[in-house]
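Take this structure first; my questions come after.
Heads up, this is only part of the complex; the chains shown haven't been moved.
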Amino acid sequence: MNFSSDNVAGIAPEILAAITAANAGKDASYGEDAVSARLERRVAEVFEHEVVVFPVATGTAANALALASLVPPWGTVYCHAEAHIVVDECGAPEFYTGGARMAAIEAPHGKIGAGDLARLLPGGKGIVHHMQPAAVSLTQASEAGTVYRSAEIAAIAEIAKKHGLALHMDGARFANAVAFLGCAPADLTWRAGVDALSFGATKNGAAAAEAVIFFDRAKAAEFAFRRKRGGHLFSKMRFLSAQLEAYVADELWLRNARHANAMAARLGEGLQAVPGARLRHPVEANEVFVELPEPVIDGLLGQGFQFYRWVGNCVRLVTAFDTEGEEVEALIAAARGLAGVGAAPGNVSSPL
Amino acid sequence: MNFSSDNVAGIAPEILAAITAANAGKDASYGEDAVSARLERRVAEVFEHEVVVFPVATGTAANALALASLVPPWGTVYCHAEAHIVVDECGAPEFYTGGARMAAIEAPHGKIGAGDLARLLPGGKGIVHHMQPAAVSLTQASEAGTVYRSAEIAAIAEIAKKHGLALHMDGARFANAVAFLGCAPADLTWRAGVDALSFGATKNGAAAAEAVIFFDRAKAAEFAFRRKRGGHLFSKMRFLSAQLEAYVADELWLRNARHANAMAARLGEGLQAVPGARLRHPVEANEVFVELPEPVIDGLLGQGFQFYRWVGNCVRLVTAFDTEGEEVEALIAAARGLAGVGAAPGNVSSPL
């Protein structure tokens, strides 16, 4: 059973069906097709705001291209020290921006606060010797599996705007954040001050599809050129757009995320009852970071459960749209067994 | 009926089936999956040589990343003036190489010759004021729908090697070239001196899949980092690899290309019999460039046939794996009718 990542999951059946359906006959290339023509309107409905939508295939491309639209080559992007853009993209943001700097901020539970930002700004703004503060990037849900509340985002946005910084959101797991809070997507984005969103679908059921969403058309003006020269403009675009259309249709994205979140919540609940266990972060999305006794970790790996170790006898367990309750219960039971206690009391039930 | 491009076609059924088959259960991400593990060996068999294979999703990414592996930022890449890398990629090669120059060579029928190259080299090699000759890029099949013979490639390679230049092949339509010549893929690549091949599948039946193939492991050393920071490393890589595996299985790539070529050959044959028509280039792959009387062009467009105009009352017609003989005959018949002559004598028959 594989809890390594949400990207070990396959394609959600609704999305695979949409790819298949889009395969009927010929259609125009490079986004001039019928599916792509519908997509922007659908996304606008979901976000209750005019949007400009650019489908790409990877989250790294989405983030790097979005940031390149927001900051100059001598810009500084403030983000959490564990942010994907600083840790896991091999310098893609630096590459696409032409050399901007990702300024990593240490803060608890994967989330930076308005106070962190306030301490750093204006940060040399206008002084030619220094790189220029240019954007803030928030990861929603965070790399610690936690979720920024709307008011937290708005407070950060306020400071950012005051100093002329743009606000980007890495929403590789945006669905999980919305599902957790039960709020409108708008509440976590443009209403709170977000300028551009990397709207992830791959981790939540797509084969390979993300959308960069701008809420301000002016900021999107150069994106099409940047995407093309990055090699991210698909000739058979309809197969990217079809994934995204199916993703937002009938709230599939939220249903998938609710399921993954429920699986994680149950996992967190079950594991923290294991003797010696301690949740490192609140479980708010589809990731569980839990410290476990070393013999329990070793035992689980020995029994074939797959997941990553984190620093300090901590493990990360990630659930997805297709994680089954039986898998979760099996892992909890195994951990309990390894810790020398009996079967767990509760039981998982998906809200779907 | 749409002859605009081979990228208006959909996904070949065998490839869509492979995507679906790859969707069984979870699998490791970023290329550590079972399908990806098999792919390199399959490609090595096709090319009769050890290879390093990097799947990406677009031809622009394949070309730009391959070139970035072969030339320094101050390098010059010699290519035909109509090459995709110089005309149609919005500067992606410049972006990925960090500023290299695409030196466009005018030459007939889309193909540069060894003599063109000999005239340009050594071209300032070693002089610090000048950009440094670094690579040659050949488009196979060419943008004019013609095909480089093995000996032509070898002659170019000889001059390139003599001056220390690498040899890249943009094989977005490589299948069509191999199908036309009926030779081994090796004959057009490493045996003739090619260092790296952008092996296209998208135009010939894939949804979005290309492979950058290196025949020399040393030249591939940095590619993985370049791909990742370009945002072209897919988390659910198995769905890229599955397309490519199906593409080379049972010679699907060649069967598809033979069909497209046959459709183009018939189209060329039929159209050049239209009064006032003249083929601008030999029809060797899946593209027909034909000069037609303006009323015929206008009439065809008016009847709903889709294709692009080229300079000087010329049109480009592109066939694909799914072009049907009826479509081809319909277009020929319509052209004949517009030119005031009767039905065409011959008839298309796919060699499949």
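To keep things simple, chains are lettered A and B as they appear, and every chain counts its residues starting from 1.
Note that in this section a residue touches a chain if its C-beta (ideal position, glycine included) is under 8 Å from a C-beta of that chain, and two chains touch if they have at least 3 such contacts.
Since we're looking at a predicted model, the values are computed, not measured.
Shown are 2 identical chains; the number of copies across the whole complex in this structure file is 4.
Definition applied: only the chains that are shown with their structure count from here on.
With centres set at the average Cα position, the gap from chain A to chain B is 35 Å.
Remark: chain A residues 2, 4-5, 7-11, 16, 19-20, 22-30, 56-62, 64-65, 89-92, 94-96, 202-203, 207-208, 225, 228-236, 239-240, 322 touch chain B in the complex.
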